[in-house]
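In this view, the complex is presented without one of its protein chains, the others remaining in place.
We just call them A and B in the order they show up, numbering each chain from 1.
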Amino acid sequence: MADTLFIGLSLASILLLVALGLSIIFGSMGVINMAHGELAMIGAYTAVLSGIYLHLNLIAAIPLAFLVTAGVGWLIERLVIRHLYKRIMDTLLATWGIALLLQQAIRLQFGATFFGVNIPGLGTGLQNVSLPAFFQQSWKIGDFVIQPYRSFIILVTIALAVATWALLYKTRWGIQVRAIMRNPEMAAACGIDVRKVSSMTFAYGSGLAGVAGVLLAGFKTVSPEMGATLVVDGFMVVVVGGVGSLVGTAAAAGILGEINGIVSLVSNDILARAVVLALVIGVIMWKPTGLFNFKGR
Amino acid sequence: MTFSRRQFLKTGSALGAGALSAPFLGSRAFAAGTIDVGVLFSATGGLSIIEDSMQKATLMAIEEINAAGGVNGMQVKPVIEDGASDPKTFNEKASKLVLQDRVPAVFGCYTSASRKAVLPVFEKRKNLLFYPTYYEGSECSKNVVYTGSAPNQQLDVFIPWIIKTLGKKKFFIVGSNYIYPREMSKVCKILIEQNGAEWVADEYLELGHSEWGAMVSKIKDSGCDVVLSNVVGDSVVAFYREFKNQGLDHATLPICASVTSEIEIAAMGPEYAAGSYTSFPYFQSIDTPENQTFVENYRKFTNDPKAVTHFAMMSCYMQVYLWKLAAEKAAATEPKAIIGAIGGVEFDAPVGKVKVDPDNLHLYLTPRIAQWQADGQSKIVDAAPAPIKPLPYSAYGETAENLFCTGSGLDSTKL
């Protein structure tokens, strides 16, 4: 039983990790960022490259990846998203294009292949990020097996969620973000620099994606396409949880993760996936604004 | 890929041989002492992680052949198309190669889904596909030369060996949810029962799935003593990692895989696979001069001193040579002539001596079993004494004495 719950919890933590950044960006800015998975991919590649060239291990790569992807996110916001705030649905298309660009940039090693140069760590193939030996062990307490790496992911996810909550509810920036969320014009009228806050928000959400990418790199492969499927799951979690609600996102991740874990143990993984998809459809039908929505619309 | 493409352009223009004829203008085969052949792999999309190396191996073989004087005195010019990991694109590009470029042969496709999508083009337009991947069998096309292995060439030696040599009795069968793993599992079950062992579970995960927590936990609780993996693609990496992270050990509960190759091992980190087994005809560690030269040349060709070689890409390399030998035997390159001549053609490939079976146009191959080592390379622990005849319908009772697929086509009443 404890095993089952733990598996569900680790599934949930991955979902939340991916959804957290999306939740901030989508919830506060309404931007549907289809390149979110690719930002995670950039984060994973930061871990790969810093392992090869800077000899950093996975944990040390986390802050670096946060900075790199936050930077990329900031650029995306300045160059593209900024011009689309009045046409929010179009952000979906533009970021889809950006996702293709980012994938191809990694695959072509930022153009180096055109000059016959081969940069180890980039390119089409699969990359390997090795885990510190500590994470490769496992401890047994009775029948229950503790996996250090899974536990680490869960802890980091919780820490990030709490930090994000604190940022949104305990800082000046957070108040500004939430003001913009409610009413951007009014916020601007009150003297909030909407543009600056928005680009910071986008950069922060992107940075979270980068951290997710590094942690994902520890248990799955790193390749230019690794992010493509992430955004769908993340998006579902955000919508089920209720747009703009951090608590909702966390709760939705928890529920979907646990259900996925339980069904796949009792039955099989295929059915579990089907159940989760059906559940997402059902929840939206039943409560179109999501499970936890405090936003008056 | 870029590197080699550029090299080809150079070689092409040095020879002054139609290198300027852009493919979309409809270049003709047989023009000015060159012959166009199609090369169709995914350079983009999820499958490019594997297919990129297969394309490189194909191009390397073509380059070697050109350097050695070409085919029947003609230089070979590859027309490269990108299947983009999408069967729709594969279908469209195949029809472009066959109908517009009029190439007499296409080397390409990795997944069965892409092969199935291009098959109508090759069969109805009487062209020729060289398909390099180990696959599920159950196909008897006279317009395809299958240079990967059929299920019987991977499992006939492997399963009895697991039961007799490793002494394992309870199999947990796990695979990606599509045709190949399901067919492999069917053949496995027959062999497991024939050899007096049993299987406790037969489970599937979505292709590309990377969340293995629940499955590995099931494996732990199932009471099995060996895991038979037909998992493909990058799911493999997540599987082996989760396996070790949950405290399982290949020494007591080994993963025996039908598809885990050097490329996945390198991507997961060798420490996760050390001690597990794979059955393939080809491993990078095969200790023959042909293979050593091949590995060395490939690393030079790709400009990557750490590049690994694996079975499917070796088949890509080998099949270009088989085509060349058939073209020389027939003194022609038309698809029909090649199909007529290629049966019985033999070649000393990196994998050892191979021969095209005239019955079903698959290859005689030698199954090998290897154990993965801590350095990411394999140690071959057992091998069949001689090449085994390919039987694409072995899951339905096909044997060497009772063939379903012969030179005259498939006898569907036997299915």
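Just so we're on the same page, a residue touches a chain if its C-beta (ideal position, glycine included) is under 8 Å from a C-beta of that chain, and two chains touch if they have at least 3 such contacts.
Going forward, contacts and distances are computed from a predicted model.
According to UniProt, the chain absent from the figure is "Urea ABC transporter permease subunit UrtC", selected among "Acyl-CoA dehydrogenase", "Ethanolamine ammonia-lyase small subunit", "Urea ABC transporter permease subunit UrtC" or "Transketolase C-terminal domain-containing protein".
The shown chains contacted by the absent chain are A, B, with contact judged over the whole complex.
Across B:119, B:259 or B:286, the residue that sits in touch with the chain not pictured is B:119.
Only one residue in the set B:37, B:60 or B:80 touches the chain that does not appear here, and it is B:80.
Among A:24, A:236 or A:291, only A:236 touches the chain that is left out of the view. Although one chain is not shown, part of subunit B still touches it, namely residues 1-2, 5, 9, 22-24, 43-44, 80-82, 84, 86-88, 91-92, 95-96, 99-100, 112-113, 116-117, 119-121, 123-125, 138, 177-179, 182-183, 206-207, 393, 395-396, 412-413, 415. Mapped onto subunit A, the interface with the missing chain covers residues 32, 34, 80, 83-84, 86-87, 89-90, 92-94, 96-101, 103-105, 108, 113-114, 228, 232, 235-236, 239, 243, 270, 273-274, 277-278, 280-281, 284-285, 288.
We take it that only the chains that are shown with their structure count from here on.
Taking each chain's centre as the average of its CA atoms, subunit A and subunit B sit 35 Å apart.
If you check the complex, the residues on subunit B that touch subunit A are 1-3, 6, 43-46, 48-49, 52-53, 177, 203-206, 208-211, 213-215, 217-218, 234, 237-238, 241-242, 244-247, 263-264, 266-269, 271, 302-304, 306. Those residues of subunit A that touch subunit B in the complex are listed here as 3-4, 7, 10-11, 14, 103-104, 107-108, 113-114, 116, 118, 120, 124-128, 130-131, 135-136, 138, 140, 145, 147, 149-150, 218-226, 228-229, 260-261, 264-265, 268-270, 272-273.
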